[in-house]
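Complex shown without one protein chain; remaining protein chains in place.
Chain lettering (A and B) follows the sequence in which the chains are written, and residue indices restart at 1 in each chain.
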Amino acid sequence: MRIDMSDTPPIITLLTDFGTRDIYVGVVKGVILARCGAARIIDLSHEVGQGNVHEGGYLLASAWGYFPKATVHCVVIDPGVGGDRRILAAEVGGQHFVAPDNGVLTEVFNDTAPTRVVSVENQSLMIQPVSQTFHGRDIFAPAAAALASGTKLDDLGPATQSWLKLPRVEPVEQDGEVIGQVVHIDRFGNIITNIRAEDLPNEPRVQIARHAIHGLAESYQSVPRGELLAIVGSTGRLEISINQGEAAGLLAASVGDPVYVRTASE
Amino acid sequence: MRIDMSDTPPIITLLTDFGTRDIYVGVVKGVILARCGAARIIDLSHEVGQGNVHEGGYLLASAWGYFPKATVHCVVIDPGVGGDRRILAAEVGGQHFVAPDNGVLTEVFNDTAPTRVVSVENQSLMIQPVSQTFHGRDIFAPAAAALASGTKLDDLGPATQSWLKLPRVEPVEQDGEVIGQVVHIDRFGNIITNIRAEDLPNEPRVQIARHAIHGLAESYQSVPRGELLAIVGSTGRLEISINQGEAAGLLAASVGDPVYVRTASE
Partner (left out) sequence: MRIDMSDTPPIITLLTDFGTRDIYVGVVKGVILARCGAARIIDLSHEVGQGNVHEGGYLLASAWGYFPKATVHCVVIDPGVGGDRRILAAEVGGQHFVAPDNGVLTEVFNDTAPTRVVSVENQSLMIQPVSQTFHGRDIFAPAAAALASGTKLDDLGPATQSWLKLPRVEPVEQDGEVIGQVVHIDRFGNIITNIRAEDLPNEPRVQIARHAIHGLAESYQSVPRGELLAIVGSTGRLEISINQGEAAGLLAASVGDPVYVRTASE
């Protein structure tokens, strides 16, 4: 085996929009285990919105850094399956990614530049005949299993220097105000923004819809139960929450909504 | 150990109607690991409709062929738990199945004849006292763990030559028309029929409800976004889909609905 995995089994994560009611995830796992019997398969999520490349990319970028070296992340959020989009395999920070060339890797690549990217084209590694509706089974799973077994990236297909990048959505600063936006709403109704902790003034006044929040909370418990708060969340970004409540529901917040931050004194 | 598993750990899949909100799946996994510490447990799905033997059988038949030799499939869709239905253990194509004798294995057995079937009756392998409401924990899980550990099929109980078979639902041909039916609707709203690719005319005209589709698409991308298409899906059967949309919702299609195929020229 090419990559050092000491005596721990290789890890393959799955991030898809397949849901868990059907058998698609199970079939992908069967294909992986038939080709890499030692693989440990970890579900990142299978409930990404159908074809929602932005959501999938956000979730992937939040998670991959916590996995050990040599992990293979297999990402099948692929509304263009069967069309002419390519499938990429990439090495990034000592880990591997297999994903459609539809921008879903944009945030990962923004975090850490890939050291090598190939276009997955080696037919001999695919399940033949390749279905035109389930590349997760016929191309992605075999590619991930191959990488987990020590196959070299270059054996999957030719190197490539270009790929689809989604536009970077960064906060802007204007008249002393930071204008960001909602990038995710989690299960708890927490509203996660793209504004980094280091872009916040000392005494921020955070505005979303018609609500203003003064100051940053140290923890959810810093305010009474049921009250709104602004906090630096676990990814180092500004979040808006309710202590033991659901902020997104109360504020009718959606991904893409603007969030305004200025110093409280103004 | 009896079956060759080289140095890869034994695989046990689970297919149930337990849902994932309760602890039932977790308990089954605990029982398996307490009896076969090396087992790798893979969830096929836990969201089969309650007691829906047809749906479970369809999903199982779509998935098992992708798993490696010696995999044990543990199927607990068992509305008759505690009644007089038997529990079967079978060897099929080098893999093992543990399932209630309620027809859920019909499609698997139609695909590949079982080489041996036994009725699971060996009390010494069960958790005692056996609950009358949770045989998944007390009988199925121990039986699957035993098979994964190398216990012989015949040690589980006496051989049997008969079992419950669900009626086979095959398309019929009539006046040059193939009449099939909807067998599954997946998470994406794809409508999956029981009509095989080889039963389709060259230029098919597919009719479902009041909608007619002319010709077969090569991929979802072959038609504009939002348009209906007919395609040979990943299981080799005719499917009706919408490119990046949900066909079943638009057509109000349900499992069992008829689908008519004739040549487009007629």
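What we mean here is this: contacts are C-beta pairs under 8 Å (C-beta built on N, C-alpha and C of every residue); 3 or more make two chains touch, one makes a residue touch a chain.
Model, not experiment: these values are computed from the prediction.
Checked against the full complex, the one of A:22, A:138 or A:239 touching the unshown chain is A:239. Within the complete assembly, B:81 is the residue of B:11, B:61 or B:81 that touches the hidden chain.
In the complete complex, the hidden chain is touched by one of A:46, A:96, A:137 or A:262, namely A:46.
Contact between chain B and the unshown chain involves residues 18-27, 29-31, 33-34, 37-38, 41, 50-51, 79-84, 131-134, 137-138. In the full complex, the hidden chain is touched by chain A at residues 6-9, 11, 13, 15, 20, 40, 42-47, 59-60, 62-64, 66-68, 71, 186-188, 218-221, 231, 233-234, 239, 241, 244.
Just so it is clear, only the chains that are shown with their structure count from here on.
Separation between the centroids of chain A and chain B, computed from CA atoms only, is 31 Å.
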